[in-house]
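Shown below is the structure under consideration.
Apart from one protein chain that is not included, each protein chain of the complex appears where it belongs.
Our next item is chain A:
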Amino acid sequence: MSDLPDLPYIADKPAPRESVDALRARIPGWGVDLDPADRPAVPREQHAPEGTGAHWDFPDRQPELSPRERSIEHSMLTPVFGTVAPLRGVSGAVRRYAYRYSEARAAHWLLLIAGDRIDSVGSHVKSFATLRPDNPLTETGLLAEFRYQGLRSRIGRRRVDGYHAWLDPIIVAGPWVVAGIVTVKLAGKLLSAARR
């Protein structure tokens, strides 16, 4: 043997670890899609509109019963769209504003995220005026910790999410704790103001 260095400092390909016969014997279906022609979606773009099931050149238009926000990168409202949870309230105003920016702009996405947070906090507060207030215990599914071996699934396993698991309760429960403290403080102030 020569004193040539190892791969990849020389031109040879690494030797196969297993022969094709061994692979075929060990793995069900080995190589059945070896020929790219057998793989679906090859070639990637195949002009075949007749095979999709569409029997229209352009679909009927779903009626726009209430004004529907859209990306300014669209030249028109798409013929079909989802109608759940239309824009409403403060979060709706923020989201509507976000749609003034294209998808290329960070402002678009960051405003949408801001709208999401306003929506969830607002809905949460509003839920206390309903017969079914948010219940952090059932809605976070925390009871699964008892039913599905929360401790046993974590302790003694080398899971990398363990390193920041301490953050999760702060992020999830933090807003509740802060809201609680603020409520108590406010109530105290109101009480002392009333006494005065």
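A few comments on the model shown:
Assume a residue touches a chain if its C-beta (ideal position, glycine included) is under 8 Å from a C-beta of that chain, and two chains touch if they have at least 3 such contacts; residues count from 1.
Convention: contacts and distances are computed from a predicted model.
The unshown chain of the complex is recorded in UniProt as "Glutathione-dependent formaldehyde dehydrogenase", chosen from "Lactate utilization protein", "Glutathione-dependent formaldehyde dehydrogenase", "Phosphate transport system permease protein PstA" or "Molybdenum ABC transporter, periplasmic molybdate-binding protein".
Contact between chain A and the unshown chain involves residues 6-8, 14, 16-18, 20, 23, 26-34, 36, 38-42, 44-49, 52-60, 62-63, 68-71, 73-74, 77-85, 91, 95, 98-99, 103, 106, 109-110, 112-113, 115-117, 119-121, 123-124, 127, 134-136, 138-145, 147-150, 153, 157-161, 163-164, 167, 171-172.
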